[in-house]
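Of the protein chains in this complex, all but one are displayed in their positions.
So, chain A:
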Amino acid sequence: MRVFIRTDYTQMSRTAASFLVDSINKFQQTSPSRKMNIALSSGWSVKVVYKELAEAVERGDVSLANVNIFHVDEFVGLPAADPHCQRNVMYDTLYSLPGVDIPSTNVHSLDAWAPSLPDECAAFEKKIEAQGGLDLALFSTGADGHVARNEPGSSLKSVTRQAGLAYDTRIQLSERWGVGLDEVPTHALTVGIKTLAEARNVLVLFTGVNRAKALEASLEGSMNHMFPVSVFQRHTSATFVVDEPSTYELRVKTVHYFKGLERTSGEVFGNPVHGEMKFKA
């Protein structure tokens, strides 16, 4: 587990974006025979990461032409044109930005309008497997440490399925979207915790003081299904990129440790962010 602590949300987003750019470029060098498979979540935490990514594409620092993107969740029950649909948010925050060169056939979203949702979920898992498995998963987490739409109490071995949304999550969405609670979806399709844990590399973003408890639980606590993101303690190539406020519940010792580690590994490995990424041809 590597933890990179940045002063604020913007710096954090830049680090995450440069991690993404470096990973894609490194993958292209090592495995040109297949596309890189990346799982991405949508949401306001990752908006600036995607904006930075789009700018990097426009500058020519990286190309998305050989990347498969898998969306990690989708709300069930919203009209397909609703701007809150996760795939529409992804479109607005990444695919529609000038210069982003990803063909629409390389984007794999969970189809919450399919006639059979269990079949759609099973097919999604198979699609990931058929493409060679996830090389990278990048997502943010909430105050409760949820992973995609796997709310606390989700099995750490869960696969892509339809999951219920927590009451608190629905309250938050209703506030954020400015609609009544009964207009907020009750379920979502989500990739499983196991699905993301099987990604060869994982990057999780923690933004702001209300993620502090989740960061404390997942860094200093033990693996606990009530904080699903803690499962990545078992991952061989997990990276957390966090801002200072999200470290407020950590011990001073923990913060010093990871800051020191970044300085050390920076000198040894050159680029302090991705050091030893794991890929498979």
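In this text, a contact is a pair of C-beta atoms (placed from the backbone, for glycine too) under 8 Å apart; a residue touches a chain by one contact, two chains touch by 3 or more; residues count from 1.
In this section, contacts and distances are computed from a predicted model.
K.L.:
Leaving aside the chains you can see, what is the UniProt protein name of the one that's missing? Options: "Trafficking protein particle complex subunit 2", "U3 small nucleolar ribonucleoprotein protein MPP10", "Phosphatidylinositol 4-kinase beta" or "N-acetylglucosamine-6-phosphate deacetylase".
P.N.:
So the chain that does not appear here would be "N-acetylglucosamine-6-phosphate deacetylase", according to UniProt.
K.L.:
Quick one: which of A:101, A:175 or A:220 touches the chain that's been left out?
P.N.:
A:101
K.L.:
For the chain not shown, which residue from A:2, A:35, A:87 or A:146 touches it across the whole complex?
P.N.:
A:87
K.L.:
Contacts of chain A with the missing chain: which residues?
P.N.:
Per the touch rule, chain A residues meeting the hidden chain are 58, 80-81, 87-88, 91-92, 95-96, 98-99, 101, 103-105, 107, 109.
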